[in-house]
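This is the structure I have questions about; it appears just below.
Heads up, this is only part of the complex; the chains shown haven't been moved.
Think of it as A and B in the order they're written, each chain with its own count starting at 1.
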Amino acid sequence: MIQAFHELVIATRGRGLVEFTDEVEKWIEKNHFRDGLLTLHLRHTSASLLIQENADPDVRRDLEAFFKRLAPDGDPLFIHTTEGDDDMPAHVRTALTAVNLSIPVRGGRPVLGTWQGVYLWEHRTHPHSRRIAMHFIGE
Amino acid sequence: MIQAFHELVIATRGRGLVEFTDEVEKWIEKNHFRDGLLTLHLRHTSASLLIQENADPDVRRDLEAFFKRLAPDGDPLFIHTTEGDDDMPAHVRTALTAVNLSIPVRGGRPVLGTWQGVYLWEHRTHPHSRRIAMHFIGE
């Protein structure tokens, strides 16, 4: 049984979903991991990790539209507005989704379903550099 | 230290919560796992895994009612409607909940609380066959 760590840095272009399934698979392949458990942890409080459909881009557009309506920028409910109108909505979106994922790896591949992709969801309107800690334990 | 994999297939009857705590416990017992970490990963983007109260069925009814109001079928906000009125609301419900769970196992049992049950939450209105990847690492 072995374990390994890696940090992935993703530059976002502002609010939206960035797929990084390839980067995850490449790390597994490069290290010849066969069977085990992969954990991803996003080290931020205004972005999320999400597993979602990777076929029709309209799904990403609609997810964004839904969350924009649910937690609108500039909502007068919020008092934490130091970093702008999108600051607190970003924290709310993070609370409503997830910052860590646990995905079993079998036969050298994450056991994702046919339509599942792994995404970084940037919730701030401006571009950010986001760090994802990756951990593998297994064989 | 050992690890093991299993795939659980659950046939849903359309939208609603299906408890499968028993199947999880049976897999642990059958394999004589004592102490370790259990990971469940649902391989779909329009259903979720949820840990919730398993006593009063009204809780499930109310959860369903809340999510139906929060992400109503046929919402004109959505453009991804190829598979029907319930397609995009199902993706939204999945984003708002979870597709993987991590539960420690101690003394041969998952460390669930007295009222916690493990559920598959089907978000589509029609019945589906859903696959859950199970992974155990420990002793």
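What to note about this one:
The definition used in the following text is that a contact is a pair of C-beta atoms (placed from the backbone, for glycine too) under 8 Å apart; a residue touches a chain by one contact, two chains touch by 3 or more.
This one's a predicted model, so the numbers in the text were calculated from it and none came from an experiment.
This homomeric assembly is drawn with 2 chains in place; in total, the structure file defines 3 copies of the chain.
Note that in this section only the chains that are shown with their structure count from here on.
Chain centres here are Cα means. That of chain A falls 20 Å from that of chain B. Chain B contributes residues 1, 3, 5, 37, 39, 41-45, 70-71, 77-80, 82, 88, 91-92, 94-96, 98-102, 131, 133-135, 137 to its touches with chain A in the complex. On the side of chain A, the complex with chain B involves touching residues 1, 35-37, 50-53, 56, 58-59, 61-63, 65-67, 69-70, 96-98, 101-104, 106, 111-116, 137-139.
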